[in-house]
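Just passing along the structure, written as structure tokens.
Of the protein chains in this complex, all but one are displayed in their positions.
Take a look at chain A:
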Amino acid sequence: MSAEPGTTGMAQTERIPVPRTPELVMATRAGRAAAAVVRISDRGARIGVVTIALVWHLAIGLPAVLAARSELAAPQVVVGGWLLVAVLGGLAGVWLLRDAALPAPPLAVLLLAVDVAVFAAVGRSQLFGPANWVWGGLAWFFVVALWQRPVRWLFALLAAHACTGLTAVVLYGATEAADLARATMALYGTSSLPAAVFAGGATLTALSRDRAATAATTNTMVAEREAAEQARRDRRERLALVSAAAGEVLTELAQGRADPADPQVQRRCTHAAARLRRLIAESDDVPHPLLHELRAAADLAERNGLPIELVTIGTPPPLPVQVRRSLTDPLIAVLADARDWARLTVVSSSDEVVVALVTPDAAGPDAHGPPPEDGDGQVEHRYERDGKIRWTQTRWHR
């Protein structure tokens, strides 16, 4: 609680090397948030690309290959290539949708090999026919295989694809102007759309990463500022409590208005010391803060020469500091007055805590009149003196 906000929590939960400065913490947090946003926004694009590639392959490539089977030079190779790409595409799609990194280089090599094989096996008659499915369909698989890789890799692969196509055109002897024009159109037409989708996806990813990182940084800064302000408020509150506890009597002593020999002043000093001790005990990180705070009060009373017995039965449930203050404050006030002996008892169960202080009833009126017997809703406070004992009890009910 007392540690600087923002640093300790991170240190306990992160597995990555622990950032040491708030700026680094912020940057790391922002980076992580951005990565999460990117993963989510990129998922849609990935689904789209995998779907386009497979649908194209099935709905356009397959019927064309089957229809023109008899006209192909080596139909087994063309169909085999089609099957291989279908399997690779399916696997790559599953991988991609599971956020796993694809082995891009082997995939690219395999796809290029299929490219060459199909061009070689398709034969002259179907070179420009729909049965030569690699013209249009293969580029989409390049996009799937290289998703989230640098755009230049895709351009390199498309260039290799174009070279293969043009080499095949030349080797088949289809070097007439019309054929070259068809080849160029086919290459341009089938490459431009995948390239655009790929580049668009990469740009969108970069944009969303930037935006998410900015938003996360802003949020972190706002949270840091709020935590800092909360810590400042807490500190001021505690300072006010301390001033209320000891400030007045110390000021009077310093100004000579209070006489240290006056029992009344001594009593106020004892009370102030007890409250300060309680405030210090409050911020300790211990398993049972209420018992710890009462022990601190008993300790101080004992050091002031008062034999005090502290008996605890049961374990108090975790209580907010306000409830603990309401439970202990009235007893600490009476304890400052106590002479001869005191008995402090705590009986706790999961839904009730009763704290009581019994001290001998010295003759004379109450120092400040009888303290009010009241409750602030959750904690009930009772006080009684009968000439023999003074009895103060606070009781908390769930």
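Here is the rule we go by: a contact is a pair of C-beta atoms (placed from the backbone, for glycine too) under 8 Å apart; a residue touches a chain by one contact, two chains touch by 3 or more; residues count from 1.
Assume contacts and distances are computed from a predicted model.
S.K.: Out of "Na+/H+ antiporter subunit E", "ABC transporter permease", "DNA-binding response regulator" or "Ubiquinol-cytochrome c reductase iron-sulfur subunit", what name does the UniProt record list for the absent chain?
M.R.: UniProt protein name of the non-displayed chain: "DNA-binding response regulator".
S.K.: Among A:Q148, A:T345 or A:Q378, which one touches the chain that has been omitted from the display?
M.R.: Candidates A:Q148, A:T345 or A:Q378; residue touching the omitted chain: A:T345.
S.K.: Looking at A:W95, A:W153, A:Y172 or A:W391, which residue reaches the missing chain?
M.R.: The one listed residue touching the chain not shown is A:W391.
S.K.: Mind pulling the chain A residues that touch the left-out chain?
M.R.: Touching the missing chain: residues 311, 313-314, 343, 345, 347-349, 354, 356, 358, 382, 384, 386, 388-389, 391, 393.
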